[in-house]
Structure formats: structure tokens, C-alpha cells
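As you look at this complex, bear in mind that one protein chain is not there, while each of the others sits in place.
Let's turn to chain A:
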Amino acid sequence: MADKQATVYIIDLASSMNQTRSGRSESDLDYTLKYLWDRITTTVSNGRKTDNIAVVGFRTDGSDNSLVQSDDNYRNISVLSPMSQFLMPQIRELQKLLHLSDSEDGDGISALVVAIDIIEKYCKKLKYIRNIVFLTNGNGRFDFDGIDDIVQQIKDQGIKLTILGVEFDDPEFGFKEEDKPSSKAENESALKRLCDDCDGVFGTIAEAIEEIQRPRIKKTRPVPSFRGCLTIGDESSNPGSALIIDVERYPRTMVAKPPSASSFAIISEEASNENLQKIRNTRSYQVEDESAPGQSIDIDREDMAKGYLYGRTIVPISAEDAEIVKFETFASLRIIGFIPRSSFDRSFSLSNSNMIVASKVNDKAIMALSSFIHALYELDSIAVGRLVLKDDKPPTMIAIAPVIEPEYECLVDVQLPFAEDIRQYKFAPLDTVKTLTGKVLEKHRLIPTQELQEAMNDYIEAMDLTNIEGANDGSIPFGQPDDIFSPLLHRIQQVIRSRATNPDEDFLPDINPVLTSYSTVPRELDPEEELTRLRQAADIKLIPARAKGKKVGKDKPLSGLDVSKLLEKRIKSGRISFGNPIPEFRQMTASLKQKDDIEPFVQQMGGVIKGIIKDSAADLQYGRAVECLKVLREECIAMEVFELYDSFIKELKTYTEGERRDFWSRVRKERLGLVLPSEDPRSTLSTEESGKFYYGR
């Protein structure tokens, strides 16, 4: 896999490549370049030093190759990029050179000889994968004199030749060009013969372009995460009756992460790539010290020790203690027991999956593991094991299942939860409703009616994916992981490659449709009738956003007691107390007859907030003030009087200037500033204004 590669691309730059045919909007050259750039940028993005590329143009205006001096046949052939690892400078250089010539002169076969020469000189006798990719529209001169020698050279050197032509006929792909000029037809068939003679690939470029739409999958060499023994029983206490098999464990699935971006600094105004400066990070360490300026002081590395938090207590752990904290383990895979597959709770699978195979140099282990795999399979069982990857690593519990494929068998495993990993959340049952008095109901607005259940059953049956073809590859069933590409991974790679070859344009290419083919229901499924019936039976109603601002819960206790009566006296007083502001403010606003009456309460609440800030020792009570502010803001928006909040928050900004400036950063952090149009459509605040309000002074 990590073999060295040398690839020469030969491209036809004749002026006739300017033509557009077969209803394409792009010229032959642009069409061909699409393929060429995709291939080149794919190689670049792999970033391997051993992947080398050269590009040869023919029918170029001038001549630039090592053979032309001694032989005129090599005129109008230019080596555009010599063999090297392709990096950005090569890409830029090549971009300048890849344009139509004014010429029709130059022989394609001579260009092929130039390419062979490049490979021969570069690779010598070393181990390389040698490729030549020949791109042309098949017009112009091809001199097939002495072609047999050339074929022999290609074969001798082990070069893989690919010839791709614009509108070449390809019965397998199902393309035939009507009214093909006879000269092109002749060239085509001669090129085809050439390809056949040296076991090359011959095809039409449309197929190649279609193929590059399919994202390429980067292969990763399998690296074992564990080598050790799978054991049943204890060898030390029961020698002779412990089962031990040498195994290795490899990832079966592992998230293929999109390329990650690094941070750079933009120093000058213009944000071009050349202006990006590398960044280095320096770590420094501080502790709080109220007497120091900035309330913290720097600490040297030597003055620090290690510790842990137990609740909010700091527990120092000295180097000796560290040994005690450590849980000593030995690398091992011990079988705990077996469970029927049917009792395995699928939701207990916590991790990516891994595969366990026998040590490949040990036939006995392979056979032993095979008996384990088949026995599990035949008993329809899953093994539970305790796995320690390396000495002193914490153990994990794993579930182990057999996989038997043609010519391949292995175990696969996933991690299981420990007792602590289960969150004890309670959820009400969905099939019954229990009332306050403990009565169990089977008919309720939360329980599906028989009609709804039947409509759902019919709909689900109509949406059966079993016989649907894969959205990307029709030969595999719909929804098989093999048919689904990681959208983000390939999207990011796509835009990087596009930007690299068009650095000056603020242009993002359209997303490759292959990446989103699993974002919608397959076209074949369209059970309109069943869906309509289900929609009617379900009778879903969207709750308008405004109504949602109000609290969802009922404002009455479970008994249905009329609490508003209790609150009458308090509301009459119209006063919000310092000790209980949030409930009182909420109760006051809930009792209002019209929204304008809220103003005095907003005022009072504002007073409370300022009071809390004023009395707070350092920032101790800021949290309380923030909570009050949050409620005030929420209610003002819900009551459609955001203007009142806006004017208060402006006042508060002024109020906190000076000594309480640190409070304002809390306001900013919690985004409690001026109300945005997204919160109340009547607001005309722009994002800049909002930002300025938070940050400006």
C-alpha cells in the first residue's frame, strides 16, 4: 500500500480542444482538466512524499523536452511539470501552463515516448508503481510508426497505461458518438489497439469523470490494539484446564475524521494565504491572589504538585501516592461467561467495534479460535469478556460475537457499560397513562388510538427498504454502511481541493450529491396514501412560538387548588421583595390585565437587581443578579415589551461602569443584552449594534 508511485499525465493542448460537443457547455479542455485536477489534488491531499507526478503537454506552442534536440519529431511537446512530489507551487505553476495553444502540430505518440522516457529516467530499476494517463480528444496527428517498440517498452517497464478520450466510444459505459469525424475514429481505434497490446485501460472521459464523483476511501493499515491471550479459566490455579488462545485485536470500525484545521494568525489587513503566520503557544500558570494586581499571580512549574478534586476538596497526590491510586492490571482478555444473543441489549454497545483474530503465525491458535467462533455461532451466543489492552490500563467489559464470512472468520467486540455508566433516568411508559389517583388509563390523548396504530402499521410496511437499491451503488441494498459516505469528511476534502486550485475566488463548489444521497427518502418509496392517512390520524399540531414562551406546566398544584387566591394579598401589595424577587415578579406579571401595567414591576425588579449587585461582596451574589436579569428579560420578551428591558439594560450598563465592570462581562457571557429581532420581530437591532453594546464602552 505504501508503494512508491510515479505517474505521468499527458494532456492534449491543441487549439481544437477548444471545441464543445455533445451538448456540453465546457470545452474539451476544461472537461478534461476537471478530471486531471481531481486526480492531482487527490494525490496532493494524501501528502505522501513518495507519490510523484509529472505532466506533459502536447501540441503546445513551444517545445520543451529532452528528446527534441536530437529529433524533430518531438516538437510541440512540453514537459509542463517535471517528476516530483506535487505541492502548491507545482500546482500554481501548472495552472499557468495548462491553456490552449495556437497549434495543431505535435504528435501524441511522441508525447507518450517522452512520458516513458521520464519514467525510465526517474524510476530507474527501483520498485515503483508506474502510471501514464493519456488525455486527448482524439483529433490531430498520431504517428503510429514503430508502435510495437513502444508497446514493448511499456510492457518491459511495467507501466500501466490509461488512455481517456473526450467522447470516445465505450460500449460498456454505453456511449457512442454520432457523426464522429473519420480521422478521430481512426485514431480512436489505433489508440484502443495500443492499449489492448500493453494491457492498458481505454475509456471515455465521461466515465472517468463520473467515477471521480465517488469519493475515494482512504485505506488504513491494520494496527493491532492488543496482542495477548484469550483465556477461559485460570491457568495459575488450574493448570491443564485453562483454555488459552493467542489473539490480536484490530479496529473494525473507527471514525474517519475530517481533516482538521489549525489556527494561524492574520497579521496584515488582507487575509490572503501568504499572510497567515504560524502560531506558537506558551503555557503559563496562575493561582488566585486577591492582593495581587489582576487578582492572580504566576506560578513556576517547580512550585506545582499534582492533585485531584474530591468534591470541591483538593487532594494532593504525591509521587508515592500515585502508585497507590493506580489500579494494577495485566494485559489480558478473560472470558467471564456467555449470554444468548437474544438477551443482548443492543443499546449496551458503547464503542466502535473491534475484531479479534488469532495470531497469524500460529496455526494452532487459528484453529482453536475457529472452534470458538463456530461454537458461538452455532449456539447463537455472545461471549462477555474482561479486556485489558496493556499492563496497568483500566479493564473494560466487552461483548464478543462471531463473524463468519466466506474465507474469513473472526470475532467482533464492542464495549459494555459498567454499573457506573448507566444513568438512572426514569421515563413514563408510552402505552399507559397513570392518573393522579393511581388509575391506569389505556385511552388518553398521549396513547395512540387504534386508528392511529393501524395507519402507522400500514405506513411503516409501505416504507419497506428491503428491496430498495443502494442510493450510490445499485448493487448493494439501501442503507448498507458500504454505500454511505461520510458527508462532512468528503465535503471538507472537496472544498479544500477546490480552494487550493482556485485560491483567488471566493467560491465554494456545490456539494457532491453522492454525499447527501442518504439525507432523503429514496425516490422509490412514496406511499402518499398511507402517509395522508397517518397524518390525519396523528393530528400533530405545531405550537406557535409565542405560546411557547409561556410556561408549559400547569400553574396549579396537583390537587387543582386555586393558588391565585392565595396570592391575592401579595399581588395587591404590588411590591416585589428583595428576598423573593423571582417568584413574586413572575406572579405579578401573570396577574396583569394588560401588558402596559408591567412597567412598575420592571422598575422594581431593576431596583432589586441593582441592589443585589451593590451589596454583593466581590462577585458572590452576581449569579443571583444574573438569574433575576434572565427572568426579567424572558418575561419582557414574552409580554412583548422588550423596549422596557432594553432601556433597563442600558441603564444597567451605565450602572456597572466603574467598580462593577466585572458584572457586565457576566451579562455578555449570558447574552442578556439588547433584544434581537430573532427574539422579538419588532426589534431592529443589527448584529453589529448588539456586539457593540456588549463590548463597547
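Here is the rule we go by: a contact is a pair of C-beta atoms (placed from the backbone, for glycine too) under 8 Å apart; a residue touches a chain by one contact, two chains touch by 3 or more; residues count from 1.
Here is the rule we use: contacts and distances are computed from a predicted model.
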| item | value |
| --- | --- |
| Name under which UniProt lists the unshown chain, selected from "Peroxin-7", "ATP-dependent DNA helicase II subunit 1", "General transcription and DNA repair factor IIH" or "Small ribosomal subunit protein uS7 domain-containing protein" | "ATP-dependent DNA helicase II subunit 1" |
| Which residue of A:50, A:286 or A:686 touches the chain not shown here | A:286 |
| Residue touching the undisplayed chain, where the options are A:169, A:186, A:207 or A:321 | A:321 |
| Selected from A:121, A:176 or A:434 as touching the chain missing from the view | A:434 |
